[in-house]
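Have a look at the structure below before the remarks.
With one protein chain held back, the other chains of the complex are shown just where they sit.
Here is subunit A:
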């Protein structure tokens, strides 16, 4: 057994004040360990906890017990059992999720993200890597650089981890052979160069035997580099490094206890700030100077990256949650189209064109993702075949994609600033976090297209027609009566001198959308174009009626998000499938039942009814004319 990391028991007993003083001023490093169970990852972490006395006696007793019962090390302590958390994982003998572990030495507190190594857990590894300052990549000395070593290194590099440690483990099993170690390092260096990793530190070690982890091993006298703990104690923490960058802080919360105080609260992402500094608020671009940096312990003379503060400004400028306060002379960019790398994290694949929420800092906007330019082969990220053609992204796949947000957001490239370049994607219906991404740069076209301000505004258009624009969006099964009712509504509105236009399958599919087929992304593009046309028509002051099955909630949500609040009226033409099928005006249900028509809504493709439509009409109880009257009653006065 090697010496524990804490050699300070005596100090604790003799001079607790001195001990506490020493520990009061520790810094903190977050790192991730990558490798599979076979590489001895859990054993290494178990040992770090054990050696730094983060295991108590009762836990140790349980560990010894378990080691004998279910351990893989015979009568020896199986450190891996210490770190396997959830019951499901124990049964399967693998680590499924990201677990966070803690240990401390005299110089540092460490937070370890313990991540599974298999390809199907890329999602978990990316999660663990997102907050890490350093990555410890384990390899089994007997096996050398494997596919998974390449995958782990590539992912850590993508997530911007600058400090890589190549832990060549199980050296005891190759008799601490220097030549074999050096061959592995040379092999790895070749790979690291090919993916753009500038530097790494290779350490020969044994987690089981304890070589070069906390103390220098007598078994590797040929090795003169650092031992693992010494190395982890000295590498620079990224929040310290980011102090040299320009000031950035996302405003999380506006602190307004009374009319005399208005403070902007947030976590400083980079740089430093002092009273008197000139700051720019983005996206507005307005500038002011820092009046004070307020904390409960008194105002500060200076605050740095990594601190949570509240800043007051000398002038009343418009600034709210999601805005970014930045150094006035080097502000971040503002744009709405970007090139990004996206990691897909959900069982349901990415749907190109569908609107998702994007959260970046405290900004939350609607976003659509274009078809990937390519998918990256994570197992072979540097080879000539590393770019794979792909129409979408599935769970654990990574691709380079262009994205478009519905309004401009404040950002830095991920390489410059993780806090303003990293984002998550959220499904609008399930609310799950379905993806994570890194912004690389904005696309020029978004900056060059400027809105042409027109003198005749949409309000003018509407006022001339003496009406309020609306989009009446009819949705329902085929044969539910959408077109019939929409037609009735339009006729009645025309009699009331309202200016309307009806968009339906015939006038859209034969012209504007004749290039679109019936694949999922075509279907979304179809709806998107209809939405855009409807929006233009409302700008022109019209009342637009649309009659499309539009079976998916997400698609209807996409259009709702485009249209001004209150102008979108979702009308569910609610007809039970049996009734619609019995009507079968166009004979389509019969064909679908016979298998001659694929993906037919209600038969072999789902219809997702609106959960909370503005209007619902029941066509079993109402005639089309009654339904039309009911709808008009609900939307009046239209002024």
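Assume a residue touches a chain if its C-beta (ideal position, glycine included) is under 8 Å from a C-beta of that chain, and two chains touch if they have at least 3 such contacts; residues count from 1.
By our rule, contacts and distances are computed from a predicted model.
A.B. asks: I notice the complex is incomplete. Of the names "Putative DNA modification/repair radical SAM protein", "Sulfate adenylyltransferase subunit 2", "2-oxoglutarate ferredoxin oxidoreductase subunit beta" or "Branched-chain amino acid ABC transporter permease", which is the UniProt protein name for the chain that's not shown?
C.D. replies: Listed in its UniProt record, the absent chain's protein name reads "Sulfate adenylyltransferase subunit 2".
A.B. asks: Hey, which of A:118, A:321, A:458 or A:553 is the one touching the hidden chain?
C.D. replies: A:321
A.B. asks: Among A:436, A:493, A:534 or A:628, which one touches the chain that has been omitted from the display?
C.D. replies: Counting the whole complex, the residue in contact with the absent chain is A:436.
A.B. asks: Going by the contact rule already stated, which one of A:272, A:366 or A:468 would touch the omitted chain in the full complex?
C.D. replies: Looking across A:272, A:366 or A:468, the contact with the absent chain belongs to A:272.
A.B. asks: Would you mind spotting which of A:255, A:521 or A:557 touches the chain that isn't drawn?
C.D. replies: Only one listed residue reaches the unshown chain, and that is A:255.
A.B. asks: Spell out, residue by residue, where the missing chain touches subunit A.
C.D. replies: Given the touch definition above, subunit A has residues 9, 12-13, 16-17, 19-20, 23-28, 54, 56-59, 83-88, 90, 96-102, 104, 108-109, 111, 123-124, 126-127, 130-131, 237, 239-241, 243-244, 252-253, 255-257, 261, 263, 265-267, 272, 294-297, 302, 304, 306-308, 310, 321, 345, 357, 359-362, 418-419, 422-424, 426, 431-433, 436 touching the missing chain.
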